[in-house]
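For this depiction, one protein chain was excluded, whereas all remaining protein chains were kept in their positions.
Letters are used for the chains, namely A, B and C, taken in the order the chains are written, and counting of residues starts over at 1 for each.
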Amino acid sequence: MGNRFGRLFQITTFGESHGPAIGVVIDGCPPRLPISVEAIQLQLDRRKPGQSRITTQRKESDIVEILSGVDAGLTTGTALALLVRNADARGEDYSEMHQEYRPSHADYTYQKKYGIRSIEGGGRASARETIGRVAAGAVADALLREAGIEVLTWVQSVEHLRATVEARHVTLAEIESNPVRCPDAAMATSMFDHIDSVRKAGDSVGGVVAGVARGVPVGLGAPVFDKLEACLGSAMLSIPAAKGFEVGSGFEGTRMRGSAHNDAFYPSADGAIRTRTNYSGGIQGGISNGENIDIRVAFKPTATILQAQETVTAGGEPTTLAARGRHDPCVLPRAVPIVEAMMRLVLADHLLLQRAQVGATWT
Amino acid sequence: MGNRFGRLFQITTFGESHGPAIGVVIDGCPPRLPISVEAIQLQLDRRKPGQSRITTQRKESDIVEILSGVDAGLTTGTALALLVRNADARGEDYSEMHQEYRPSHADYTYQKKYGIRSIEGGGRASARETIGRVAAGAVADALLREAGIEVLTWVQSVEHLRATVEARHVTLAEIESNPVRCPDAAMATSMFDHIDSVRKAGDSVGGVVAGVARGVPVGLGAPVFDKLEACLGSAMLSIPAAKGFEVGSGFEGTRMRGSAHNDAFYPSADGAIRTRTNYSGGIQGGISNGENIDIRVAFKPTATILQAQETVTAGGEPTTLAARGRHDPCVLPRAVPIVEAMMRLVLADHLLLQRAQVGATWT
Amino acid sequence: MGNRFGRLFQITTFGESHGPAIGVVIDGCPPRLPISVEAIQLQLDRRKPGQSRITTQRKESDIVEILSGVDAGLTTGTALALLVRNADARGEDYSEMHQEYRPSHADYTYQKKYGIRSIEGGGRASARETIGRVAAGAVADALLREAGIEVLTWVQSVEHLRATVEARHVTLAEIESNPVRCPDAAMATSMFDHIDSVRKAGDSVGGVVAGVARGVPVGLGAPVFDKLEACLGSAMLSIPAAKGFEVGSGFEGTRMRGSAHNDAFYPSADGAIRTRTNYSGGIQGGISNGENIDIRVAFKPTATILQAQETVTAGGEPTTLAARGRHDPCVLPRAVPIVEAMMRLVLADHLLLQRAQVGATWT
Partner (left out) sequence: MGNRFGRLFQITTFGESHGPAIGVVIDGCPPRLPISVEAIQLQLDRRKPGQSRITTQRKESDIVEILSGVDAGLTTGTALALLVRNADARGEDYSEMHQEYRPSHADYTYQKKYGIRSIEGGGRASARETIGRVAAGAVADALLREAGIEVLTWVQSVEHLRATVEARHVTLAEIESNPVRCPDAAMATSMFDHIDSVRKAGDSVGGVVAGVARGVPVGLGAPVFDKLEACLGSAMLSIPAAKGFEVGSGFEGTRMRGSAHNDAFYPSADGAIRTRTNYSGGIQGGISNGENIDIRVAFKPTATILQAQETVTAGGEPTTLAARGRHDPCVLPRAVPIVEAMMRLVLADHLLLQRAQVGATWT
């Protein structure tokens, strides 16, 4: 319950922050997709800790091993398992947590739900769980490439600092050109400095990650419950610290009139039916319409801060707690590859769902 | 694919706007829950058309029939089927749609996805599909009552008009006291007048529906992919016209520091562990923490407007289209019972998931 | 839980023996398949009661209505709902059952599981539930025809009477040429007389239904848990009164040596790879190999008999019970279209699963 995602391109993740290993099993992956350890490692390297001074200083090289499902560089169509061993697990940083619940963390809810939990590093609630997602996203990308779909995600805002980004034209190089992963270079510098100053103050900030899928064929998604935006929303809201999701015009769109919000259709020069605007965010009636799919995900400020906070002990006594573990003052830069992976996993799943019911939308 | 929702308390809806009937099958409902036709009808009456002059004037009494799964007023534990016959289906209002795609509707995407569609009234893409959800939500409510959970939803904003509502204290009577379903009575009047003037202008508006679940026990939800907010988000984004979802602090929370955003724990007088604030929206680490669950859903302005709009014909020729059908200038008042139903369905499902894995959280 | 079958071509059935109606919802059906009420009715007529004096005399015309998912004779790709109203529900035949558990029926287990049950006619445990399966099987058949797959099932044995049938050549006309649905005409006569004499004695008999799928492409099925035989076995063992399932050589095959049992490969004249024998029953490693799929299903003698039997009351007191309701002395003739429907549903599902993961195996 809860460790599985997707209907046909289906992943199951496992592993705790301070256990022996983290991993993922992919079930339903099409055969004969080209996959290399390097392509998977590349994505894990974007997610791994210690990339700059605004990310956690935990030392993990996060080296991935392919355990099954790949033969001579091609997927075999059978279960694909990927494993990453944990290395730098400093359990001692968490000794007080045996007694105290960290505010706005999963400590209390896990303990009450299960009556037990892996305490060090948050156990299964740790963002290290997302290693499996990012690794699986790299495999999904092999399918998306076949279908001509490109997914890009970036930091759109940090606290009050909002970047200006053209989703139609943004490139991976622009996103990766700075440690914040914000393609607006000037704003990225401001964001970096801001995050660093918040870090020094022992506090944390949140922000918004935006994403675009370009080249999505018309027809992905499903009526009613498996609308494409419902699946994307579920995917994004399953990422630690996510508190909101929007597609297209989102919450801003609630302040528009229908006459302005509707996306007028027109025939393009190449015979395709296009829309003049894209307030729909590339999805109409739950199904992709061929325009770019535009999403945004809200991330709260990191719960772990170095300032003392009011909380209670496991025994129910009031106390104060200040974290000592190594943590990110802002999860956004490392959330970028996670949002990207989840977006790819959703689209890969819907490519297969569409092929199942109607036939291939790609060749 | 796509007509099913939930893992254990699982519903499958069927039916088109202008077909013979609309309905739902519930699989996995616990036995011996008290269910009456009246309780289900009550919810359908809140959703049905023609409630005031700011809702569509389509005439449908939406009378529900229980086809199976109930015996002498109690659920039997077997498949529970509910049926509503369509009555007032004016196909002629849609004659031009055989040729023209309505902007920001599902016409184009359905046609391209399936190569066929039930055209009249939007077929399966019609909001009449939600009849099944609302009916099923009334059944879920019987389970929630056993567990002491109360769900309420209301109109929080219409275009720029924002209500002031205390989620902790709002009552169903306040919500139902006006046709807008906004418990802020003064604002409700403004909203009603605004919607009515927009209606007269042949235009439409959107807004935000808010919801609260009170009395949710600690422990509902699941780690990783089935986080409670992920399931709620999926549920809400599957509602027609929904463009965004937030839990707790949502997008606003991205502009707060961690030191302000974290919900400090304290021991309450009755021995329970509570939080001083509730920016988490009642969910931490994907699992309910016993506080109120607070959500908001963004609805775009209704796509159907009476003004002429640019579009293309099925043959790809440019044209203009002005709707003649009966439609809501603002979906919000009728979306309220739909959001409520979906929230109940998610919580009912998670009550059973929790009972399955860990044991009952209610007696 | 339990009323749903299939992964992609997915059905949910509902309805009790003596409730208002019985039905099925099909989710995931491909669009643009030709479907007529007549084709569905034809299969229901083969399943309906009162076909001869060796079947139950309950009067039900079992007229099907298409509620959704079909437009102008073609499937639309959205949820397809089919409904059959119950007509001849004689609750009074079951009055004593309020107090007494029928031996080898579901009365006791349902009561103990749920603490409640629809008593008349067995409620949900009635074989009338299979109406939904047979109706859905007729829809699945439309997909199978596109793929060139033909499914036939027949009565292979009744008690000690075993027919001689060539699965490769048997025809529907031969099967339907007699009320027993046994294509071995001479044996069919013996079977009919035998069943009739058992009926007069107030007793019942069981037997074996055999089935063949011809024209199945290579590649259907899946490794490990969704082996084609596992899905067929699950389908068949979900039919009321089924006690066993075999594919290919089955239990007889356990008495052969590997050197005799292995199906030697050879290249056929048309370039295909074929096997000299078919002890594998058309499935190797869980995946179809292009040969005929041969299965057999064991049905126990009908539990309802007119002779007095030892049992207990709901209060736990010993008593005797003799049925008065109208029942089949042998379920086999009416089980034939049910086995056929389930076989089609499994193959339709696997056609879509294969198209999803690998691509279409048909054009």
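As a convention for this text, a contact is a pair of C-beta atoms (placed from the backbone, for glycine too) under 8 Å apart; a residue touches a chain by one contact, two chains touch by 3 or more.
No experiment lies behind these values; they were computed from the predicted model shown.
Trainee: Even though one chain is hidden, which residues of chain A still touch it in the full complex?
Mentor: Counting only chain A, the missing chain is touched by 1-4, 8, 10, 12-16, 19-23, 25, 27-28, 31-32, 65-69, 71, 74-81, 83, 113-118, 123-124.
Trainee: Please output the residues of chain C touching the missing chain, sorted low to high.
Mentor: Within chain C, the residues that touch the unshown chain are 1-5, 7, 13, 101, 103-110, 112-115, 124-125, 129, 157, 159-160, 198, 203-208, 218-219, 221-227, 229-238, 240, 242-251, 253-259, 261-267, 271, 273, 275-276, 279-281, 283-289, 298-305, 307, 309-312, 316-318, 353-354, 356-358.
Trainee: For the chain that got dropped from the picture, name the residues of chain B it touches.
Mentor: 8, 28-31, 77-79, 223-224, 352-353, 355-360
The definition used in the following text is that only the chains that are shown with their structure count from here on.
Trainee: What whole-Å value do you get for the distance between chain B and chain C if each is reduced to the mean of its CA atoms?
Mentor: Each chain's C-alpha centroid was found; their separation is 38 Å.
Trainee: How big is the gap, in whole Å, between where the Cα atoms of chain A centre and where those of chain B centre?
Mentor: 26
Trainee: Among the residues of chain C, which are close enough to touch at least two other chains?
Mentor: If we look for residues of chain C contacting two or more partner chains, we find 8, 28, 31, 77-79.
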